[in-house]
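Only one protein chain is missing; all other protein chains are in place.
Moving on, here comes subunit A:
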Amino acid sequence: MTDILTIDSASKRRAGQLTLDAVSLALAPGERVALLGHNGAGKSTLMKLILGLTRLDGGAIRIAGARPGSNAARLATAFLPEAVSFHKSLTGRDQLSLFARLAGVGTAPVAGLLERVGLADAADRRIGTYSKGMRQRLGLAQVLLGKPAVALLDEPTSGLDPLSRQELYTIIDELAEQGTAVLVASHALTEVEARTDRIAILRKGRLVANDTLASLSHKAGLPTKLRIRARQGAADRFAADTGGRRVNGASIELSCAPEAKMEQLRRFAAMTDTVEDIEMTPPRLEDLYRHFAQEEGA
């Protein structure tokens, strides 16, 4: 499948410092990619570059073959800014109608989209009366206008309650199903972990990871945590034998390298007289993120 969005060693300099340093990333149609990184790592800058809101200092970006900021690129792209707000005198319907007219799709889909994001009842109320979550959902509604080829979502879940977050990821899945490539910048690691196909991590303007969660775990070689509950009175001996750490009266925590995991498990499983239970925790995205985002000097 050919990529719909290609970023080829994109660089951006601000005040003499590289805020983005030769970042290369590509998205295929229907792919959901999470863009992670600390504040100031360059996530928003990268999105602005893709939107053509700020100019590249090096490299190239193509959206469906078009230059960022060109009309073709803007038609193909949908964007949800972080914590967006609208003019308080307009109603949700007014605001969405403006976007629909600008996108050239006419106002026919407006009512359906407001319903889709749960704003049907508030459609004719002024945005000044909306809660933060409602404004965010209005922002999401405009992303769905006109079947975009690429959707860029900057912190889409900020300000949403847990139920709305679920709903948001359902909508992201629908976008992906219709062939939209979705790039989600987020801090909510646990959500992103379950709902995206690929993880890209930016650190100080450089792309330090860009792969599936499984491959990243493999590359990082992060240890799997084993928590073993020992039988009555056997905990001390077990801890001494294995070099594990006592965490409470009867449990011992051990970490083991990915390749040694099965061997360890087999060994402990055989110790029927001392081991009562084994709990295994593979490395989570949080651990991976910490590994990649703080590799240097951490």
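Keep in mind that, in the parts below, contacts are C-beta pairs under 8 Å (C-beta built on N, C-alpha and C of every residue); 3 or more make two chains touch, one makes a residue touch a chain; residues count from 1.
Here is the rule we use: contacts and distances are computed from a predicted model.
For the chain of the complex excluded from view, the name given in UniProt is "Cu-processing system permease protein" [choices: "ABC transporter domain-containing protein", "Glycine--tRNA ligase alpha subunit", "Cu-processing system permease protein" or "Putative zinc-finger"].
Here one chain is not drawn; of A:18, A:98, A:111 or A:278, the residue touching it is A:98. For the options A:23, A:51 or A:119, the residue in contact with the chain missing from this view is A:51. Against the chain not shown here, subunit A presents residues 48, 51, 53-54, 71, 74-75, 77-87, 89-90, 94-95, 98-99, 101-104, 126, 139, 142.
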